[in-house]
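Just below is one structure, and these are the notes that go with it.
Removed from the display is one protein chain of the complex; every other protein chain stays in position.
Letters are used for the chains, namely A, B and C, taken in the order the chains are written, and counting of residues starts over at 1 for each.
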Amino acid sequence: MADRSSPLAVYVPGASVVHRLPAGAKLLALVAAGAAVLAIASPLAAGIAVATALLGFALARLSLRYAWRGVRPTWIFLIGIFAFQWWSADLSRAVGVVGSIVALLLAATLVSLTTRTSDMIDAIVWLLRPLRRVGVDPDRIALQLALGVRAVPLIAELAETARQAQYARGRRASPRAFAVPLVVRALRRADAMSDALRARGLDD
Amino acid sequence: MTDAPLAPRNRTRDLTQIAVFAGIVAALGVVPAITIPGPGVPITLQTLGVMLAGAVLGSKRGFSAMLLFNVLVLAGLPLLAGGRGGLAVLASPTVGYFIGFPIAAFAVGWLVERFGTPFRLLPGILATVVGGVFVLYVPGIIGVALMAKIGVGAAALSALAFLPGDLAKAVIAALIARGVHKAYPGLISGRRHRRKAAPSPASAPAVDA
Amino acid sequence: MIELHGVSVAFGDGAQLRWVLDDISVVLCEQRIGIIGANGSGKSSLARLLNGLLLPTSGTVSVDGFDTKRDGREVRRRVGFCFTDPDSQIIMPTVGEDVAFGLGRRGLSKAEIAARTADALEQVGLADRADHPAHLLSGGQKQLLALAAVLVTEPSILVLDEPTTLLDLRNSRAIAARIARLPQQVVLVTHDLDLLRTFDRALVVHDGRIHFDGSPSDAIAAYRAAIDADGAL
Partner (left out) sequence: MIELHGVSVAFGDGAQLRWVLDDISVVLCEQRIGIIGANGSGKSSLARLLNGLLLPTSGTVSVDGFDTKRDGREVRRRVGFCFTDPDSQIIMPTVGEDVAFGLGRRGLSKAEIAARTADALEQVGLADRADHPAHLLSGGQKQLLALAAVLVTEPSILVLDEPTTLLDLRNSRAIAARIARLPQQVVLVTHDLDLLRTFDRALVVHDGRIHFDGSPSDAIAAYRAAIDADGAL
């Protein structure tokens, strides 16, 4: 079975200011932060950025454990970037660059933790509305995004059960015996999901 | 096609197939990535998923699957190798490869469609190599050059480290795609091989017996 | 009211063509209709015909006068469908969002969507789980969620394809009780013959044909007889 504590169980219910901010505003702030981070290189600026992000966690009444969980998967990368920057530039720049990436990771994590996926998707759709004129259907995109979010744990679960089934039959995975049935099963799953969608009247 | 009585073109199923392949590429990100010394671009199994998306779903849906994957990553889901996600990706040295994912899937799918149905191994490998390796490396190398502030030549040199692995992935992707098309015919709408006298035993149109 | 006229369904083509349903004509208007039959007899295919998920190879299927081939959208608005496997029916991450999802694109206000969602969750006993991650529910709860997600769209007919197979005694009782109280017309495919006791009518599907059509107790008897006649596996 898939690891059910995966970071995909993102939303943490709450009623804080951060939770109540409109999803669109949070997304735009994140985009702005992403652009700002590109410009940051000094340790001081990076420190301020990290502190600001952590303040957001405090406002959202989320413990630092959540913040750490947002950064943890990336630490090996951060070390790589740190070493590379130190080697190619200097220590101060390494601190600045890595610090700014950490700040951005924290901000992105904060937005994910305080925003329902459906609100996030609504916001993306709202942002995409101007594209309606060039033939983009925002509702279809919303559905596509929701399905993508759903597919991630679904495939992880399929892969895990497939692994277990092989294990139970006492054989190790070979690409043909593992990947092919897994992809076929994923496609069957797609069929079942599209049937379910159509049954719920969500087709075109 | 086994689903003759279904509506001939099923737009809802396009959506779910695209989603499922975004999920497959995400699942491949769980396999630990090896970061080689250099500008911080990991060796990852996700390129295998990129090639598969194109080779199994074809150009348009393959492209959409990878675009969806990228949007989910940018929206903050930690789906890249090593559990990375969020807009920070755009500031990392891998950004060129990242942006190249949809383009590469499209290229693989486009070639597979040109080569027609049923899917054959050798043209399939050609498609995954050209689309999934060479087409992917162009934006990838440019990205490394820009982000790590090194010359294109040096960046291209750094990509050489990926070549053996990516060629192996291309062959595996084509093998998997062949198996999938055999078990689940009708995914690629490319033209059928015209010569019906083709001696190939694989030319039977329906499910293998 | 659902009408099938000379409906046949084939899968595959060429040498691999297989007829799965064969010249079925039947009018379904009772409130509670059961469909039973052996594995592979064609029950699910028959059920999927009823809301246009599957289109007949020949013949016509219509719901309240709307043909599933021509007016698919009208048909699906009237006919709600629940599948055996609840996992592929879950789309959104949390329970509440998943139920609300079916109400999108209907021009309803946020408040109305919230109210209807809460109501549907209440009906299946999941009211306190609205913010729970949907894929972490137990199998039984997932099946109840799938039912809520269909009920919220207020279909006038419900088609349920083995909705209790994964459930324990208590959960399958809960679903059975819930089905008994539904105001809608219900077409239920099941292997759990006990579920049909209180039904108005039952069809036995055998080898792609309607082998028996009548009261549930007679249908169950006919089904058992057919199996015994075929001999053990």
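In the analysis below, contacts are C-beta pairs under 8 Å (C-beta built on N, C-alpha and C of every residue); 3 or more make two chains touch, one makes a residue touch a chain.
Predicted, not measured: the structure shown is a model, and the values here were computed from it.
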item	value
Touching partners, among the displayed chains, of the absent chain	A, B, C
Residue of A:81, A:142, A:162 or A:202 in touch with the missing chain, whole complex considered	A:162
Residue in contact with the excluded chain [from B:43, B:71, B:126 or B:183]	B:183
Chain not shown, touching residues in chain A	4-5, 65, 158, 161-162, 164-171, 177-178, 180-181, 184-185, 188
Touching residues (missing chain, whole complex) on chain B	2, 179, 182-183, 207-209
Touching residues (missing chain, whole complex) on chain C	11, 37-41, 44, 84-85, 125, 138-141, 162, 165-174, 191, 193, 223-224, 227, 230, 232-233
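Operating definition for what follows: only the chains that are shown with their structure count from here on.
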item	value
Chain whose mean Cα position lies farthest from chain B	C
Centre distance in Å when chain A and chain C are each reduced to the mean of their C-alpha atoms	35
Chain A: positions in contact with at least two other chains	8, 10, 147, 149-150, 154, 189, 193, 197-198, 202-203
